[in-house]
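Only a part of the assembly is drawn; its chains keep their places, and the rest are absent.
Lettered A, B and C in written order, each chain numbered from 1.
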Amino acid sequence: MGNMGRVPVGIVGASGYGGVQLVRLLKEHPGVEIVYLGGESSAGKPFSDLYPHLSPFVDLKIEAIDLEEIAARCQVVFLSLPNGLAYQMAPTLLARGCKVLDLSADYRFFDVNTYTSWYGGDRQDQEIVSKTVYGLPELYRDRIAQAQLIGCPGCYPTASLLALAPLLKQGLILPETAIIDAKSGTSGGGRQAKVNMLLAEADSSLGAYGVARHRHTPEIEQICSDLAGSEVTVQFTPHLIPMVRGILATVYATMRDPGLQHKDLITIYNAFYRNAPWVKVLSSGTYPQTKWACGTNLCYIGLEVDSRTGRVIVLSAIDNLMKGQAGQAVQCLNLMMGWEETLGLPQLSFYP
Amino acid sequence: MGNMGRVPVGIVGASGYGGVQLVRLLKEHPGVEIVYLGGESSAGKPFSDLYPHLSPFVDLKIEAIDLEEIAARCQVVFLSLPNGLAYQMAPTLLARGCKVLDLSADYRFFDVNTYTSWYGGDRQDQEIVSKTVYGLPELYRDRIAQAQLIGCPGCYPTASLLALAPLLKQGLILPETAIIDAKSGTSGGGRQAKVNMLLAEADSSLGAYGVARHRHTPEIEQICSDLAGSEVTVQFTPHLIPMVRGILATVYATMRDPGLQHKDLITIYNAFYRNAPWVKVLSSGTYPQTKWACGTNLCYIGLEVDSRTGRVIVLSAIDNLMKGQAGQAVQCLNLMMGWEETLGLPQLSFYP
Amino acid sequence: MGNMGRVPVGIVGASGYGGVQLVRLLKEHPGVEIVYLGGESSAGKPFSDLYPHLSPFVDLKIEAIDLEEIAARCQVVFLSLPNGLAYQMAPTLLARGCKVLDLSADYRFFDVNTYTSWYGGDRQDQEIVSKTVYGLPELYRDRIAQAQLIGCPGCYPTASLLALAPLLKQGLILPETAIIDAKSGTSGGGRQAKVNMLLAEADSSLGAYGVARHRHTPEIEQICSDLAGSEVTVQFTPHLIPMVRGILATVYATMRDPGLQHKDLITIYNAFYRNAPWVKVLSSGTYPQTKWACGTNLCYIGLEVDSRTGRVIVLSAIDNLMKGQAGQAVQCLNLMMGWEETLGLPQLSFYP
């Protein structure tokens, strides 16, 4: 009876990196109990076959995906699946009364057509999409608290938007000048065997990919537009870095008022994130290391003003699998359940 | 009043990796409150100058080392200093009634002469040394619980001894055949600027050091002898691995009974570590990855019997800065205070 | 006509890491011209589709594997394929007069039954196998020079045998005490997409695999037995290191004469490798870093004698893709063609 009163939760797609992060976080979360792990290819296997280090701690099997069964057992369901599957499952779960948090791209867009034009597929579920909330608590805290379905943000959009939000919200920059040069560890590619993600290929090297056409671009632009109150186009370039975890977004934009001072900017950011326990604005001259956020749900933000060029440079660092994925989903869960936003989420990174 | 009842603790030598691990662990430990951080070179600086990512969470200054002052404020003191300093400080702290946990080599030896022959110096404190307990809880749990002064084990000895202990205790191997081939991340070298520890030198490379003469050898031999009940000499070779954290010890020894079966060995290890919450014996055919222990106080052990050669091969993996250093010190603290051995220590590693 | 007089060579299996190393080396080799690249899955593609950085320098297509065609065009053929394919191709090439160097395990064993008991399959080609030469030039230089078919050694056996050869040949150790603890970068796993070889999995971690049953064991034992003149059994444990290239073998053995001195050992090794341009014995107290051999065909050897334990410890470092694979094949080619053993092979590593 030790778990009496704990909310029963399930994870569909438990075998990937999103899944294992969720298992790890929810296992130590005081408000929930994991009662279901689901997957297709691994159905029937003990979870610890996939992650042997958790075998002394997690004694659960991966079960086949049966939506009725899931709905019967779980009050909250996390969907951590490849793009294009969640929107086929969520309606049933919602109809049965479950709260649903989707970690894929399926529910990140206000308009279902934006989704289909970048991700393909044929969707007729604008009605559900319209009731979905974009799960970035620092921007949509109140709406998340009321939502039944959350579309959890992508990893790059999380780092990018937390860097840009105060600037756009307060009209401090010319939006069309915004450039996001983002760098990510390779775990962002998921636990799928791809040649370019092999250590032998990706270690000791660095490169860009998806230049001018990465699918996180419309997601970033959608929220930037919402913040700015007008259509925003951004330049977004992702790079793969020879490390496992972490994203650094280096964001450039031209200031509307070239006289804006560095210390004013820090004040503005601190005010904007005053009630955001997971965003930490660094003092002048300090720039974030991705390692600082590693294993935590934190976003560290460093700021610089270049009076020579009239630009602001914002640096934001997150753990792509935590604040950029599973941690943020748990943060949303906390809000949806009326719990403390920090409940059950690690704050202090180990160093080094 | 939130900290009422918490034990006031201090850390002398807070600026290094041992120090920052202790700060991180003790900050989240429900039984203690950090009331003092001390250091020589960094005295007067805010701790967060050294570790900016902790600035939102740790608001303490590094103070000069004043033993009377420390003793007045702290019930427990961790000494995390270069070798040769602790034995000059501990006596005063002990005399004032403090419990002391030393992370250096100063109090690891039963005989002060063993220390001086490998580490140098001139010591006349055999009396104190004799009352010190070697802080490896899996072997000396009861004595640690009664001790006022703990000599916390080295990182390599921890991994090596947990691998060897059941074999030696039960007389299953010929002790003189024991070979420990150990591999460590570079954080074991501490936060000191050395050319050979630069990323540019140490990354993408691998090498041995201190072959046949590393100072952890006598420490391992002392405890092996204590376990075997007779003088034991071991072969110990450390290697530097291009990664930050983690130790893997690969231990070889010839079995006394060449008919010993793999499954019996697993049974023996499981029995030996039955009451050890921080040691996990893996099932047959599974060998530990150092990453599994990363950020936790766990030691994972894998076992193999080679019937062709008559040898047992034991693989043990720890996080060198946790079970190999600060985590183990906190585990000892828990025992000394009569708390649960697992209190305040992370169990579940993140993966990947 | 710039290539007049160059020997026409072909590479079957050009798409993997063995293939691309061969292309790189042979492209700069003054004695040969690459006239054929072959592969199954990539047939029809330009080689530079697989390795775009070589597109300005290598203008060759990967062709389907047609043995008659290959034999018609090539004087020398390198087979760089998964195990079990070469022995189906080599006979045709040999019958047409080609010299053949096989980089797989197919021709590494003196006895075809040793092969089949470790690698499976049903082979009836002992006659060809008996005429094959094991391509470790430091041990079989003269026979390689006369051979038509070479079975190029595995990467681990190369590092292990160069470390052990002088000891076994001169009867300096008790052979049954030999333990090889080997550490390799992940490129040894080849260019195949496997989850455990992903950077996200393998970086920042370390583990053993194939303990007591790796298929390089019988290969090492075969040559050790040949050197010792009697059946030798060794302990061999491979580990995966978070880096791309390099193998370090740490070899332990008990000395027959416990009075053997370190300086005598260095003299013995220097004498043994006097005519071996690719083996460098380090001076006393210096142990090799794998990085030193990176990108070269060198093997660096460090030596230590432990008078406390009566053991010798030998450390050998190679680049697993060079001396451990493609470089050694080219070294064999040089001998087969009567060229300088060093021709066209890089000697000086870059550092760092």
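Definition applied: a contact is a pair of C-beta atoms (placed from the backbone, for glycine too) under 8 Å apart; a residue touches a chain by one contact, two chains touch by 3 or more.
What you see is a predicted model, and the numbers here were worked out from it, not measured in a lab.
Here 3 copies sit in place, and the number of copies making up the whole complex of this structure is 4.
Just so it is clear, only the chains that are shown with their structure count from here on.
Where chain A touches chain B, the two copies mostly use the same residue numbers: shared numbers make up over half of all numbers in play.
Each chain gets a centre from its C-alpha atoms; the one nearest the centre of all protein C-alpha atoms is B. The interface with the largest number of contacting C-beta pairs joins chains B-C.
Computed centre separation for the pair chain A/chain C is 46 angstrom, with centres defined by C-alpha atoms. Distance between chain B and chain C, defined via averaged C-alpha coordinates, is recorded as 39 Å. Remark: chain A and chain B have CA centroids separated by 36 Å (rounded to whole angstrom).
The multi-chain contact residues of chain B, meaning those touching 2 or more other chains, are 203-204, 244-245, 288-289, 291, 352. On chain A, the positions that touch chain B within their shared complex are 17, 20-21, 24, 27-28, 51-57, 187, 191, 203-204, 244-245, 280, 282-283, 286, 288-289, 291-293, 295, 300, 321, 347-352.
Against chain B, the residues of chain C that register as touching in their complex are 176, 179, 181, 183, 185, 200-201, 203-209, 211-212, 233-235, 237, 239, 241-246, 248, 250, 252, 287-291, 294, 302, 304-306, 308-309, 311, 313, 315, 317, 352.
If you check the complex, the residues on chain A that touch chain C are 17, 185-187, 189, 191-195, 197-204, 242-244.
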